[in-house]
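Every protein chain except one is present and positioned as in the full complex.
This part shows chain A:
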């Protein structure tokens, strides 16, 4: 084993015994995976009273955390921090979340009973691929592969019942795994930053699209290539719309058309 070069004996000798106590917090960071720092525990404690904890932690885990964090100071930010324009977190019943997670970990299949958009109740079997939590919509989805190879996306709150089951066809597991690494085709859009005042902050533009794969082109005016999937088109358009005329869609034509139609309809609302 090679020890870090910072473990030089000369350096170490400079450390006073008090270091351990004054910087016990720091020591624990380097001590490996087992010792969370006081700051980290305080952070964790400050989220224990939230709805997220109620939804995602079982009673036993919550109680253990409560006991273990009893002496940790709570990170006091609630009184000093206001979050503006943050969508309220609403977590539906996620009782099936851990059951499906277990199926994914153990390469099992699932028997799923769920409600469709039209209110139909279906009961089907397949292989779970992954969860998607859409932060913009605040909604959990499970992506799963049906025996006929079609990829399904089912909102977790529409699931009525789940049972884990052994899969006889192991090729379904392989296909599910392959799906995670091969997402199909991405579309490309190019948008242009057209600030009306020279001091308009470009970070707003950069941030707005940073949840996509992007490439900022070295051009004047500044343009950005954005990779997106078909089902993300509505979200991408809403991001572009918030800039009004300050962001221009160079391509594709389909997004230009959508923006043109929106502008026409929006104007007609005022005339």
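Here is the rule we go by: a residue touches a chain if its C-beta (ideal position, glycine included) is under 8 Å from a C-beta of that chain, and two chains touch if they have at least 3 such contacts; residues count from 1.
Keep in mind that, in the parts below, contacts and distances are computed from a predicted model.
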Candidate names "Amino acid ABC transporter membrane protein 2 (PAAT family)", "Twin-arginine translocation pathway signal", "WCX domain-containing protein" or "Phosphate transport system permease protein PstA"; UniProt protein name, chain not shown: "WCX domain-containing protein"
For the chain left off this view, which of A:166, A:185, A:230 or A:265 is in contact with it? A:265
Hidden partner chain, residues of chain A it touches: 1-9, 11-12, 15, 17, 19-21, 23-24, 26-27, 29-37, 39-44, 47, 52-53, 56-58, 60-61, 64-65, 68, 75-77, 80-90, 97-98, 101, 104-105, 117-118, 130-138, 180, 183, 198-199, 202-204, 206-208, 210-216, 218, 227, 235, 237-239, 241-245, 248-249, 253, 256-257, 259-260, 262-270
